[in-house]
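Missing here: one protein chain of the complex. Every other protein chain is in place.
By written order: A, B and C. Residues from 1 in each chain.
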Amino acid sequence: MLSSLLAATPWTAPSVDYHGLAPEIVVALGLCVVLLVDLFLAERSKWLLASLAGFTLLGAFIPVLTLALDDAGVRSMFDGRYVIDDFSLILKGLFLLAGYVIVLLSTTYIEEGEYYQGEYWVLMLASILGMMMMTSSRDLVSVFVALEFLSIPAYMLAAWRKRDAKSNEAGVKYFLLGVFASAVMLYGMSLLYGVTNSTLLTDIGASISGDLTAVRILAIVFIVVGFAFKVSAVPFHTWAPDTYEGAPTPVTAFLSVASKAAGFVALVTVLYVAVPGGSDVWQPLIWVLAVLTMTVGNVLALRQTNVVRMLAYSSISQGGFILMPLAVAAEGGAGEAVLRSVVTYLIVYAATNLGTFAVILAVSRKTRSGEISSFGGLFSYAPGLGVVMTIFLGSLAGIPPLGGWIGKFSAFQAVLEAGTGWAYAIAVVGAVNSVVAFGYYGNVMREIWMRPAPDGDTTPIRTPAPLVLALSITTLATLALGVLPGVALHFGDLATFASGLGG
Amino acid sequence: MFAASEAAAETAAVALKSGWFLENAWIIPIIPAVAFALIIFFGKKLPMKGSELGVLSMLASLVFAAGAGFQWIDRVNGASEEQFIDPVIKTWTWWQSGGFDLTIGQHIDGLSLTVLVVVAFISSLVQIYSLEYLRGDRRYTHFFASLTLFSAGMMNMVIADNMIQLILGWEIMGLCSFMLIGHWWEDGANSRAALKAFFTTRTGDIGLLVGTSILFFSANSWTQEHLGVSGFSIRGLSAWALTGNPGSVAITAGAFALFAACIGKSGQFPLHTWLPDAMAGPTPVSSLLHSSTMVVAGVFLVARLFPVFYEGMNIYGSSMNFITLIGGITIVIAALLAFVQNDIKKVLAYSTVSQLGYMMMGLGAGAWLPAVFHIFTHAFFKACLFLAAGSVSHSGSHHSFDMKKDMGGLRKYMPITFVTWVISTLALCGVFPLSGFFSKDEIIDNVGHAGYDVFMIVGLVGAFMTAAYMTRATYLTFFGEPRGAAAGEHHEEDSHGAHDSHDDHGAHDDHGAHASHGPHESNAFITVPLIILATLAIGAGFLNATPFGEKWENMKKWVEPRPVVVADMDHGSVGEMRGLRTADTMPATTDTVVATEDTIVVMEEGVSGEAKTAPLMAAAAPAESASGEEGHGEEGHGSHSSECGKKTPDAGVCYAPYVKHAPFKWSKAALSMLIVFAGIILSWLVSVQLYTRKAGFFFGLTKRNKLLAAGHAFLVNKYYLDHLYEKIIVRGIAHPIAKGAYWINQNVLDGVVNGAGIGTKGIARWVYRNVDQRVVDGAVNGSGAVARGAGGALRPVQSGKVNQYGALLFAAAAVAGLVLIIINT
Amino acid sequence: MDQLRDANWVLSVGTFLPLAGVLVMLFIPKAEEQLNKAVALITALATLAVGVYTLTQFDYDQAGKMQFVAETNWISVIKSTYYIGLDGISLPLYFLSMVITVLVMIYSWNHIPSPGNPKAFLILMLVLQTGMAGTFIAQDLILFFVFFELVLLPMYFMIGVWGGENRQYASLKFFLYTMFGSALMLVAFLALFFKTGAESFAIPYLVENGGAIAKNTQVWIFAGMFIGFAVKVPMFPFHTWLPDAHTQAPTQGSVILAAILLKLGTYGFMRIAIPILPDAAVEWAPWIGLLAVIGIIYGALGCLAQSDMKRLIAFSSVAHMGFVMLGISTLTSFGMNAAVFGMVAHGLITGMLFFVAGSVKERYHTLEIARLSGLLKQVPKLGWILGFCAMASLGLPGLAGFWGEFPAILSAYNPAPGLSEEIFRVYMVIAALGTVFAAAYLLWLYQRTAFGEPNPEFTSHGHSDDHDEIHDVNMFEWIAWTPLLIAIVVFGVMPNLMFKIIDPAVATIVAGIGG
Partner (left out) sequence: MLVNQFLILGAVLFCIGVYGVIARRNAVMVLMSIELILNSVNLNLLAFALRNGSVDGHVFALYIITVAAAEVGVGLALVLLVYRNRKSIGLEELSEMKG
């Protein structure tokens, strides 16, 4: 019977658009190269791997540019299961650049740690590759595969410091919950497949419309939950603080920026392409999630004393702000604005948050402490770092003219464009939260500027070159995006794909 | 008749003369203002520490003022009798708002010139006097700077073309009063007195602001339309008030509000309490600011905007209104208080209050000219009295003002001071033919004539009391045996540590100069001004000596604005309008000309060159003798000149309302003289008994007679007014009376200001502590705490247990699924 | 209009020049204090020069129109443009911000508060300057918002780093209040944007089309803006950040705060809230007026309750801004003129008062009114200046303060048509009462600090003259203060210097209200 099914559809070799796949291919190759080179390198020259990884990512950026420049329109492969459009290109670019910055962050950290370096880079590249695939996936299967592809290496990265109990704990928690979440999501997917008889998102989107049976609703809910876990939306956020705290700081940066972004990519793709018809289901769901995420993230962050954990909660509430417009995506033709705001926010957030982690890395090299109080008097002995950190925190708090404000602004704009009562309600909640958020960002600023150095040790900090480079990239990005918000918004505007919500 | 109208038209055609001084009167306040700046910046470096600048500037502005005065007289004499003497108005745009320009400039007429001359004159003398009186003072330069600034402010107020400019001067005076009363601020008492003075007047100024606002918005559109000036303009307001129907509510409210300010500034009941305290300032200040010039600002304002009060308070034809009431009360209560003062300056202070009451009462009753004339005369003799008092303390009583303790028998040592004092005292009492008589008696007379009979009585009583307490003061100071310092005793600081001897501070520096020997006459810097002022106290009255007939009533001719209808912008030129008017009101004119004497004067002097109107004159005389006094006023209503202020002029505008003038009667004069002398003699006898023989019926009367004792205590505590304020404003009615007794014994200094201050501060502290810090601020900090609390409450969720995380995850998913299923299906 | 468009570079230069100075200073080592100060001062002076040039080029006959207009693309996606312009309302405030910055720089020359580090301090000040100037010229809501927020962080640090004992609390409070306000304000802006057809954020465009919005919607949008601006002003219930911020801030911070920052709120009302939402303005006016008069009395009471000189002055700001808001709430050109004048006057006077307070603190190391006395004797010049400012502050005619205060009271007598005269007349009387309170607390302050004999604890080192720390006004103070003192007198005597510029601009605003 299965054979008959197979016979029914004669097998034809799919046409592969190698130009379209070039970025992924480059990264994949780079991955293999790193893996091989690692075997033959002497311990002292392992640093080569870092630059190799870096060049791989930059190299993969070239085809992204060429693809962006030639206007061949949307490239679609495997009858629409894998698509290269502006949306995917821009996000691939984002992932590659973010990845590059993370490589910069990691370099010294990895070199100084006494763990295997090769594996780190391989896992990192693999995860990034998964993210790039995620941007193009338009089929439940490829979405699932991409998701696992980016997750599994991440689990291992989290536990990378083998002999450190915290790191293990972080890894295990992340793994178990992650797998559990994706299992739930898979169940939802199976239901979805059952009711629509297709795994192709566009088909699903076509067949899911007004009539919402219990099964469809459950399917949608479970899928959303799966991604909500990835973007650590309350109440699916529980893993985030523990993992972020336990994992190596560069990995934390990676998780809180890249992996979160990937989650949003998947979420947006599914919501916009697969279940626009189910908006009655997921809009209220996401509304609640967004409100919870913003608020809970904020109030919990107020109580943190560990800077990384604080940033974990802050990134949770930031995720809430990204979710906020999605809660009204299907209202009054706001779809386009919502998509724009999500992408814009992701770009800005990536730049700012990575910068923050860069500063934390630089400072902790001296203070060897993750406590917020360890930032005391930073401005007095490391004014440069102090000012940069202030810029990043201000940007996270969304204060013009620093990058963050345009993210928040576009989010509010999208929400108010929807203009429903729920939209205004969530907008006000968001406004209030953006104020509360300053409570903990300001707290760190206060440490930096207004408090004395904890142990009176005010020897200046020597920042290694890669970190300096990372810092300057992120700082410039943050400032530029803030002063000329047009840029970010423009990318956000470009990032569109065929969708029922007119994205 | 036709001829007459023609004549009228001709007389109207006479162009008014003017002159450089008149046109540029605005310079007068500028001079001292500049001098002030110079003194402040360079004073200390000058040979005479800047005082010379002050004196010179005063003399200069005196010259200018006098020049302007003569040119004004010229202008009046040059004009026809029926003609309205336009004030010399010059304006510049000062500020613009709401699209129209608001001006600054000069509004020069008889009234402003009178006050201007007085201010310039007295200021000059007082500054000369101060050269000696404050020699060697610590803040000599600042003193003269303040004096000069004060004069600038006052003059600016006097020539003000509009209310804002007037307020400007008004407040500057307040400021200077503050600085000068507190001149010796090392002593807390002085600075508190200064604070009280400023604060009390400032309280009254609420009325000034509010009243100005009301009048401005009520009048502005009309004035813009008819006169092309803003609703602040003095001229505009006067005219608007007399249009007959300016919305009675607005004008009444405005008048009352403004009068509140006058009560504060001119020390009328019940806000008079600051004035006696103000005596804490140096004597020259008391004599300049707090007797002759600044305190008449309120009176001046009423006189200046007389039409507004005329309409707003319904002055005409009533027998009682708010102004007269306040004035009358003030006369009596102040005079009574003067009896129980031992501080010579306080006696004078209360007498000032009482005299201001006379002026207010006169204005209130429509006796405009006598009141203004009283400003004029009172300035001279009151300033003289203060300076004399100063001279006494300076050279006679070793810087004490306590009549009972440190004076007595000084006439032997200080003849000049004595003589000038006596002259001024008699003038103050209104003894014929000294200046006081011609003004004060006129007030009383006119008040009665205008139908305010009760207040005429009040006035007479006041005259009696004035005579009495002045006699008492004179006796205590100059007669009897020398006491205390007057007897040459040296006494230490403690002997006059009381609040009535502030000049000590000034004396610290030249202590030795006078401590060495006993009482003696002061030197020329002091005596010369005294003599000059005394001379004026004698002669000033003859400027308007009603008893000697119309020829002598120059003040009336020069100063009193004429209630004549004048063309406004949209009623063509004066000439044709006048012709048109006289044509239809001629019958009225003819018969009233015969009747009211003032119109007779008008005709007589106005057309004296022309034979054709002589018959009118002839016809007038018998009618005058025939018809009774009362008749004049009544028929007077019909005359065209009296139309102003009683009904809307059918064309054109009025700038001054018609007021009655009482014809002089020797009988009435004699009566008041009698009363005055009765007062003097009685008081003399009593004083001799009380203070010299220390025996007889009156001696210790207050001890023997409970009622009198109570009355005496009542007076000593100044009717408990300050106390009352304090109770009401500070502690409220509910405050236990028991503590009252203690507070009664406390002296003046816990007065309105400190009282109100303490009270408000109490409230303030409460509000601040409980409302601001707890409620408003607490709300905010509270919300912060809530947020953190919520954080704490949520932390247990983050238990760190994988299973619980998983449970939460799936539970959330399941719940969401269920709820949404229930909602959507 | 064309002759107004030329020289459109002026404003941009005047606004962003300070940032150029910042760039230069970034490369000057921290140790080079004098050099840093010099660069900062030169930058400020250059900016001021541009400001003066603006004054000379301004076409006073068309003060009602936007001038030096410049408009270029900025954020095309959301239809927001870089659109700046200057009219009679903006000009005085724009220029004042430049003057104040220069004076504060001069004052800072030898008054860098602890913990020192002039480089950072002056850089913050320059950034602040850009933000302030920018706010007054922005003609696009988003641009306005950006500038409006730009001043936050520098002031936060100025208070938090160089402030007094309780500085951290005060600075955070200041920040959270303002941010809360501006967050809601932003929501309101966006709502406005969409309700007017999502066409443009340009203020002139919105002024044209804002009136068409349904009244209820207007009222709600206005509410958002109201909170945003009212916090900044600050109006009565939102004022509690002010005393703390003022008291804790370093002298320079207080001066800038009082002189310029508070004006951002009132300016916002006049430039944005009222003209764009006329109907809502009419609805809100009585409440604004109510809060204003409450603020007047309440601020005065607050003053009387203070034992700290600086805190007293801070509370007096609440009262004075109450007068400004009262003027605005009448929605008449009379009141608005008064308001603008009041803003500038308050800027000059209160700024000056804070300077004096700072110098007193520097000499006596305390601002407790109870411990201070006899200033006139020990530091006569300082004492006289304090007296002068007190008089100016209590609205003495002939000094600048009067022209903000009295016309405001005046205007309350008959507010714009559609507003209840009775209510506003009550407000007028209360406000007039406020002037007496003002006299009370200021004179009370003056009497207790300046009069009397100096407190022995400060003359202990022998005679007060050779007391080492307590010296009279020094040169830098003179240079920094004289312009303010002169301005207070000049504007007091010749108010038309400013009214002439304001009046037409205000007239155009009021014309839109139809009242």
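Worth a mention:
Keep in mind that, in the parts below, a contact is a pair of C-beta atoms (placed from the backbone, for glycine too) under 8 Å apart; a residue touches a chain by one contact, two chains touch by 3 or more.
Everything quoted here is computed from the prediction, not taken from an experiment.
Among the chains on display, the ones the left-out chain touches in the entire complex are A, B.
Here the missing chain is touched by one residue of A:61, A:82, A:109 or A:175, and it is A:175. Of the candidate positions B:412, B:551 or B:801, contact with the hidden chain is made by B:801. Checked against the full complex, the one of A:67, A:124 or A:159 touching the unshown chain is A:159.
The missing chain lies against chain B, touching residues 795, 798-803, 806-807, 810. Taking the whole complex into account, chain A touches the unshown chain at residues 2, 5-6, 9, 140-141, 144-145, 148, 152, 155-156, 159, 162-163, 165-166, 168-173, 175-176, 179-180, 183-184, 186-187, 189-191, 193-194, 197-199, 241-242, 245-246, 303, 309.
The rule is simple: only the chains that are shown with their structure count from here on.
Centroids built from CA atoms put chain C at 43 Å from chain A. Centroid to centroid, with C-alpha atoms defining each point, chain B and chain C lie 39 Å apart.
Across the assembly, chain B contributes 784 as residues in contact with two or more other chains.
Residue positions 439 of chain A each touch two or more of the other chains. On the chain A side of its complex with chain C, the touching residues are 340, 379, 383, 390, 394, 397, 399-401, 405-406, 409-410, 412-413, 416-417, 419, 424, 427-428, 431-432, 434-435, 438-439, 442, 445-446, 449-450, 484-486, 489-490, 492-493. Every residue of chain C that touches chain B in the complex is listed here, in rising order: 173, 176-177, 237, 239-240, 298, 300-306, 332-334, 337-338, 374, 376-377, 391, 396-398, 402-403, 406-407, 409-410, 412-414, 428-429, 432-433, 435-437, 439-440, 443-444, 447, 450-453, 494-496, 499-500, 503, 507. Across the interface of their complex, chain B is touched by residues 172-173, 176-177, 180-181, 184, 212-214, 217-218, 221-222, 225, 229, 235-236, 238-239, 241-242, 280-281, 284-285, 288, 296, 298-303, 436, 439 of chain A.
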